[in-house]
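And then chain A:
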Amino acid sequence: MSVNSATDRPFLEVKDLTVRFETDDGIVQAVSGSNFSLRAGQTLGIVGESGSGKSVTSLALLGLHRTRSNAKVSGEIWLDEKELVTATDEEVRKLRGGKMAMIFQDPLSAMHPYFTVGSQIVEAYRVHHPSANKKVARERAIDMLARVGIPQPERRFHDYAHQFSGGMRQRAMIAMALVNDPKLLIADEPTTALDVTVQAQILDLIRDLQEEFGSAVIMITHDLGVVAELADEVLVMYGGKVIERGPTIDLFQRPQHPYTWGLLGSMPRLDREVRDRLNPVKGSPPSLINLPDGCAFHPRCPYAGRNGDRSFKEVPVLIGGAHSVACHLPPDLRNKIFQEEVAPNL
Partner candidate 1 sequence: MLAYIIRRLINAVITLLVVTLVTFGIFFGVPKITGSDPALLYIGKTADAASIEGIRTKMGLADPILVQYGKFLKGLVVGRDYSSGPDVIHCPAPCLGYSFKTDRLVTPTLLADIPVTLSLAIGAAILWLIIGISAGVISALRRGTLIDRAVMTGALAGVSLPIYFTGLLASAIFIYWLEWLPQGQYVPFTENPGEWFVQMLLPWITLAFLFAATYARLTRANMLETLGEDYIRTARAKGLRERTVIGKHGLRSGLTPIVTVFGLDLGALLGGAVLTESVFNLRGLGYQALDAIRANDLPVILGVTLIAAFFIVFANLLVDLVYGVIDPRVRLS
Partner candidate 2 sequence: MLGLTTAACGGSDSDDNDSTSTSGGKAAYNAAITDVVNPSTTKGGTLNLWSSQDADSWDPARGYYAFVWNLNRLYTRKLVEYSAVPGKAGLELQADLAEALPTISDDKLTYTFKLRSGVKWDDGAAITSKDVKYGIERVWAADAISGGPVYLPALLDQGQNYPGPYKDTDAEKLGLKSVTTPDDSTIVFKLAKPSSDFIYLLAMPGSGPVPQKRDTGAQYGSAPAASGPYMFKEGSIQPGKGVSFVRNPNWDQATDPIRKALPDAINLTITTNADDLDSRLLAGTADLDVGQTGVQAAARTKLLTDPNLKANADTPTTGFLRYAGLATSVAPLDNIECRKAIIYAADPTTLQSARGGPIAGGDIGTSMLPPNIAGSDAKYDPFNRLQGKSQVDEAKKALTACGKPTGFDVTIAVRNNREAEVKTSEALQAALKVVGINAKIEQYDGAQQASITGSPDNVKRKGYGIIIGGWGADYPTGAGYMQPLSDSRFIPENGNYNLAEIKDPAIDKLYDDAQLETDTAKAAELYSQINHKIMEGAYYLPFVVDKALNYRNPRLTNVYIHDAFGMVDFQAVGVSDGK
């Protein structure tokens, strides 16, 4: 788990990805021009409020937007030397669930209520292994159930999703995702629907499996704690844009964007004195139909006015190296504010 294997090409590379939906109420800019890459065995965390575009990004990667006629995707997605945006539906379908798999949030609604969990896993396996007969597939499925730590897999194989406990359900979900040892695993809020104790178990499970399969993982969450625990690199999204990107440790130690500060501020910490209260980001996320002019965050940004009215006019661009940020505040001013006003409260 190190970031220094600089030579080999990234396993996943996303260039200027833009996703927009045409709805009755107008064009929705779900994701606009986000860039990021990911190496095999690495974990990328994407954080942001709901509607920041993080989930849409993941759906775009899997090409799930394709079934929705009103979705427009532009940019490039390179998965292991293959470009996905321009690829045919059939090509993408073959990759889906095979080379790249996804773990969804609420597993209860994400699993078909009328089919047994086992059969759904078998289905997932056989679609990518047409040669495999039922028996093989069944063994494989039971084996996976066992691998994700479900007791008595043979028996549970025949159960329906609603008969599983929350945690077990999520394990089953993971088993279904990993049944074809994907090279890229996208986990969309895998733990939000679960209670805290189970959350930890699931995260550990994902980490172990990742090491076992050596696959790349994209961890989508609004919970920085999860990211801190798993990710090598973090992407902060706001209003459909990547506003800050950097190695996890670096980002947690020297967060650059006021929004990131807000997120950190809203994150409960064990080492924090009980007396100081959390200070979450005030205000509500922007409408993706008509984003505020200039910096999308400016209406909620307490420091927006600090250097003239640029924030209200220009859209900031992501600048910097390994740790880059999209903010109009000059770096020195930003550091000053962080040191003097924000850090003390964290």
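Candidate entries met the following condition: all candidates are chains of the complex that A comes from, given by their letters.
The rule is short, and it goes like this: contacts are C-beta pairs under 8 Å (C-beta built on N, C-alpha and C of every residue); 3 or more make two chains touch, one makes a residue touch a chain; residues count from 1.
Model, not experiment: these values are computed from the prediction.
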Touch-positive candidate for chain A in this complex, from 1 or 2: 1
Residue ranges of chain A in contact with candidate 1 within the complex: 62, 64, 67, 69, 93-98, 101-102, 104, 106, 109-115, 120, 123-124, 127-128, 160, 162, 176
